[in-house]
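One protein chain is absent from this view; the other protein chains keep their places.
So, chain A:
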Amino acid sequence: MTTRVSISVQSEDFDVSAELVALRADDTSIGAVVNFVGLVRDRNDGAQVSAMTLEHYPGMTERALEKIVAEAAQRWSLAAVRVIHRVGTLRAPDQIVLVATASMHRGDAFEACAFIMDYLKTRAPFWKREDTPAGSRWVEARESDDDAAARWDTPGTNA
């Protein structure tokens, strides 16, 4: 199956509803659409967060996202994938990221969406800097994100 893929790294906000309509397009073979939206929280690691600034590596970021989506399309039967990741300064409850997957059946769409998010968290070059009352600080990578991504390495998970 050929998968329609659209990836954007942008400062502008996005309209989830419009994106999901566009994802389905006129493809009447699609029976399932799954999406994840990441938001800026007003607190993190015990501190109030007034703003968050996302930095990325232009060129590498798009390439990394393309590779992640291509791997998902190899593992699962997907009609379409949409990924949007914002950069620049954001505030709660701004939207940061959208991952949307469309497939004939929900299993493929659910798993592919989770896989893309887990890999994005560990392989796509984005970094968050958050402003707190004590000053600004870089968000540290979490071991739990590595663990979440590692579960897809287990043989047999690509149902």
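Assume a residue touches a chain if its C-beta (ideal position, glycine included) is under 8 Å from a C-beta of that chain, and two chains touch if they have at least 3 such contacts; residues count from 1.
The definition used in the following text is that contacts and distances are computed from a predicted model.
**Student:** Since a chain is absent, check the UniProt entry for it and pick the matching name: "Molybdopterin converting factor subunit 1", "FAD-binding oxidoreductase", "Acetyltransferase component of pyruvate dehydrogenase complex" or "Iron chelate uptake ABC transporter family permease subunit".
**Tutor:** The UniProt record for the chain left out of view names it "Molybdopterin converting factor subunit 1".
**Student:** Who touches the missing chain here, A:G31, A:G59 or A:G88?
**Tutor:** Candidates A:G31, A:G59 or A:G88; residue touching the omitted chain: A:G59.
**Student:** Of A:V49, A:A73 or A:M117, which residue touches the hidden chain?
**Tutor:** A:M117
**Student:** Could you please point out the chain A residues that touch the chain left off the display?
**Tutor:** 38, 54-57, 59-60, 63-64, 85, 96-97, 117, 120-129, 138-141
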